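Chains shown are a subset, placed as in the full complex.
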Amino acid sequence: MDRKVFRSGPYAELIAQAVQVGDILYLSGQVGADEHGGAPESVVEQTILAYQHVAAVLAEFGATMDNVVEETVFVTDMPSVMAQVQEVFGARAAAYGGRPDVTQTLVGVSALVDPAFKIEIKCTAHL
Amino acid sequence: MDRKVFRSGPYAELIAQAVQVGDILYLSGQVGADEHGGAPESVVEQTILAYQHVAAVLAEFGATMDNVVEETVFVTDMPSVMAQVQEVFGARAAAYGGRPDVTQTLVGVSALVDPAFKIEIKCTAHL
């Protein structure tokens, strides 16, 4: 089946940031990297950035956060995320512009691709 | 695309337990919580409860375990799960009512949202 592909960033030659087939859009996990490739210390700030990257990828397909249907969220320090759960989910609600009609599975992982990253958000959207 | 959404439980304002778009139903990861929000000590008992929660969510969409096509299973103590692999997969087969025609990816994670939880089951179903 035909697919539309979007590439960007330092790994553009290795992976696609998103692939659309039919009306399903698969996104690679997005991290809270800033414009210099680093990341803020705060997992809340990383969450804000990660959703900004999700929105930017969606925009390449003419889509918005309203198109996201499911999320898997990987975090490196669950106790710290749960200690700031209002702030983290507040950042999420702000990214969606209200109460999101989106599933979520949140798990703690031993590592992300760079030790500076504390959260990675993998989404599927329907267009 | 239009979606049907189901919310429930302590996180109802934060995440959807399931979202249907077209004939695909995405479920949030289900844990082995009991009716008081705690969880039994045994990962086998948690597995039984987690599948009960999957089935309850499916029922909201007029679906059953027969509609599940794939699972990703996150466990916090893989050696203990593998030491009871017959019991854990026995609980799974019982939940499906026989040999499930369902994929599975089973990985060990460093944490789930609450330290009491030992297993989380994320499913996709087709209606």
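By written order: A and B. Residues from 1 in each chain.
Criterion: a residue touches a chain if its C-beta (ideal position, glycine included) is under 8 Å from a C-beta of that chain, and two chains touch if they have at least 3 such contacts.
These numbers come from a predicted model, not from an experiment.
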### Message
Beyond the 2 chains sitting in the coordinates, how many copies does the whole assembly comprise in total?
### Response
3
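Here, only the chains that are shown with their structure count from here on.
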### Query
What whole-number Å value describes the gap between the mean CA coordinates of subunit A and subunit B?
22
## Note on the structure
The answer for subunit B against subunit A in the complex is residues 1, 3, 5, 13-19, 21-22, 26-29, 72, 74, 109-114, 120, 122
### Message
Quick check: in the complex, which residue numbers of subunit A touch subunit B?
### Response
23, 69-70, 72, 76, 78-79, 82, 89, 92-93, 99-110, 124, 126-127
